[in-house]
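With one protein chain held back, the other chains of the complex are shown just where they sit.
Presenting chain A:
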Amino acid sequence: MSEAALERQIRPIYDALDHGSNKSAINACNKVLKKYPNNSLVKALKALALTRSQKVEEALVICDDILATVVTDDSTLSVMTHVLKGLARNSDMVAMFDSAFKQQPQSEELGVQTFFAHVRTGNWKSCQQVATRMHKQFQEDRYIYWSVIGAILQANERSTPQNIRTLLYKLAHRHITSCPTPSYMGVDRFHLHLIILQELQLWDEANTLLESDVGKSICSASLVCNETRRDIWRLRGLYKEEGERAQEKIKNNDRNWLEFVSVLDAAFAPVRESDTSDERKSECSQNLEKTRVSLAEIAEFDGLKHRSAPLALLELEKKALSHGITSDVNILVESMENYFSQFSDKACCFEDLRPYVDLGVEAKSRWISFLASQGLSFVTAADLQRVVNVRKLQRINLVASDISTDLESSLASKYTEEYMAGLELGSSLPVTELQHADDLAILAGHALVSLWTMTKEETHLYNAAVVLEFALTKSRMSFQIRLLLVRIYRLLGAPSLALEHYHAINIKQVQNDTLSHFHLTRASTFSLCSTGDLTYPSECIDSSQIYLSSSQDTPDFIIRAFTAEKYSQIPEFVSFDERLENSLQRDVVKLEHVRMRMTHEPMNSDLIDMELIELKFVFNRFHHDNRDFGMLPNYQPPCQPSLNDQTLMFGNSTGQGWLWYFLKIYIRAFQHASDLDDIVEEKLLIGDRPKKSSEPEVQLPLKERLAIRKPEEAAELTPDELQFVEWATVLGDWLEPYHNHTRPPPAVVLAEANKQNELRTGLPLRGVDLKALNGDANANGHAKKDEEAPPVKEPPQLVAQFFEHMHARFVQLQQSQSLPSDLLHVATLTQEAFLLFGVETLRFKTASVVKIHKLGALVQSFKDIRSKACAVLKTMSNDLLKVAEVAGSAERRKSFVEACQPVMASPKLHHDFVLNVAKNVGESRKKVLEGVAKGMVKICNNYGQ
């Protein structure tokens, strides 16, 4: 058959793949392969179709076959790129292109593809080397820059020691200066050059670049270059010169705050060093005078158009005080008063003034009386904004001795009253607009939350919920109000309401990473999956989609940035990719999902082995905390925790320490239950392993790492979680020797895996030489070891008594009228312990294991613990049902409404509205309490025997 005829046959395969009909693609491939069994392109296409139809094993066989030879033809390489990407075998991709490029070193396209393959794996060292080779071969300037940025990225890696870092920057410098065309031919090239000079502190060379006409012109148009230029001048101590340059820019109407910062830095340059002689001080005080005058002139010229100059005046006075150049705090207060008078009708006035309110006693009292003297009215939107600013500034000026329940109660009423008054102004606003008065409702929320923290009476939270729910009816789009409600409803144990508000904010894409902590932190407390309600696990999965899509897409864009020579973007993209890929929240949600899975999926080796492997990957990561805690406003006075901290459920969030603790517990328990040891895992796992963190602790043997306990990490756990963790540790210590003794040897496990695989795919496992392993395996799978099983020990006291202890804790919480969320916390942790006990004892469910190893006495002691645990869970379940009954009752609704009298003073807040909130809260609480209670019984029935 001619080449054209072959092409005619291949076209339909591509078409089938394009249309997603993988099955027909496979058939078409098979047809062609009959005639051309060695056609690598068709083989690759078949592998692609197989990968896309999830037939990974078969695809792998073909891949290996193709990769055994050197592939150099473009189409096959391109198809294989997709196949290997789909199989997450980036290292194979690198090897494929490496050998192709070696064989055809004159092919520029292959060189580029090889380079990109290395980019995908983040191997910057190889990138740098390949690019250098490419430059030698093809003499193209951009390859020099590719190699330069390769060296810089390698230098910037956390694991690179300082001396190597410098060496790499020197290498980059050598490369960049060897380039025949000067770096100023492109803005991004120029920027890269500056970065290198900055790192190596080659100031003369930097000066030559920056002072050249073209350099100046680049910096005047490019913000990114100008940023680096400014940094370099600062590092060189050229504050005065930078200040003069900034003055010039300001004169030309540039109002970028950075220019004002430069002017201020120049004024205080003489006193930057620790030795501040009188001479320097007097120089500085002259500067102060001059700067005061010039800033005042600008402020006057700008009027209300720009805030920069008046704010720079504030900053100037604050700095003058802190450097001891002036002692007259009155000038600062006067500037604050002026500022307030000019800009108090802007929403940002509060934020602008906030950094300056930390004043001495006298100045503070002047400031407070100034605020108090403001004649407040509600005639225009500007008036209302002024009221809001005054209230916020007054609130953050409260000191501990001022704050009492009486004060907060009266403030809550005042804020609410003023909110209602302010609403009048917004009555004609379209529904999509935010009310001008919203912040007053949020302030009322602040006062009520503060009352709750002082008294622990949940009625204050009812009031807060009512005011905020009312505010939402007027300002449907206020995400701040919704987020605060999410927090309050979680505290109140009404998770379905929290979830509704969270969804209403319409959080998408990368926001899932930064904001899902609002509703997924410790979400297993509210999860009803034990009863088959999969709301929360689906929430976990949905919010984690972003990680999958991003890890596929972002490397493509790093490559695009190389192609477009946008060097300034490359380190940013790399860091973005790294931060999202290794996001702390990603893995906190992952663990939360595991905790939920355990309550509704059968406990078997599928779940345990899979999660063991994944959690071990998580355990090797260097995490980045991208959680955004700045979305809740904070107007609490400095003597109180922030509103964010006050409204965290159980008083803290789940950070790195929490994640480490829970990972250690789960990895260890899964390890015990699993037959996968390191040898087996190595053989069975295909594809690339995720990048391992370079932290020294991560390099320790896993067993040692699992035993590490650090107080700062423990501080992120609630006392009950800590109990749970301690119990799990002791339980693990007790049972570990029996697991290690009875676990089947690797050869047996692999033989079994092989058998399963053959049953499933008809193919033996790849890369597993059973004969070699078989030497030490016995045929029946339960090899009886030579040594005796470890002697059976009594269960440690902590293990035996844990469930009773948790029960006592539960009873105590019930008696102290705790929030339902606290009750659920203890109940779900007890249930979690019961399930973890199931995991730890799963291996000994098999009668033959117990018989062979004579572990009957051990298993007997499990039974005692299990039946005690069951009894406790059932009692808790009963109690929760009773609480649920009360929570949903008409009396409770009535008392809710009665408790809301303080906010119902306003005629706008109708009884029916409050009753409706009460009803919703009651129903939501009832649902979760009842659900958890019923789920507990179900779990007892499943695992109680």
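Note that a residue touches a chain if its C-beta (ideal position, glycine included) is under 8 Å from a C-beta of that chain, and two chains touch if they have at least 3 such contacts; residues count from 1.
Heads up, the rule we're going with is that contacts and distances are computed from a predicted model.
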| item | value |
| --- | --- |
| Name of the absent chain as recorded in UniProt (options "glutathione transferase", "beta-fructofuranosidase", "Acyl-CoA N-acyltransferase" or "Kv channel interacting protein 1 b") | "Acyl-CoA N-acyltransferase" |
| Of A:V70, A:A221 or A:L235, the one touching the omitted chain in the full complex | A:A221 |
| Among A:N22, A:Q247, A:S308 or A:Q636, residue touching the chain not depicted | A:S308 |
| Touching residue (missing chain; options A:F138, A:Y184 or A:F576) | A:F576 |
| Hidden-chain contact residue, picked from the options A:Q198, A:T416, A:S550 or A:Q636 | A:S550 |
| Residue ranges of chain A at the interface with the undisplayed chain | 187, 221-224, 227, 255-258, 260-261, 305-308, 311-312, 346-348, 351-352, 355, 432, 434, 477, 479, 505, 507-511, 513-515, 546, 549-550, 553-554, 557, 560-561, 564, 566, 568-569, 572-573, 575-576, 579-580, 626, 628, 630-631 |
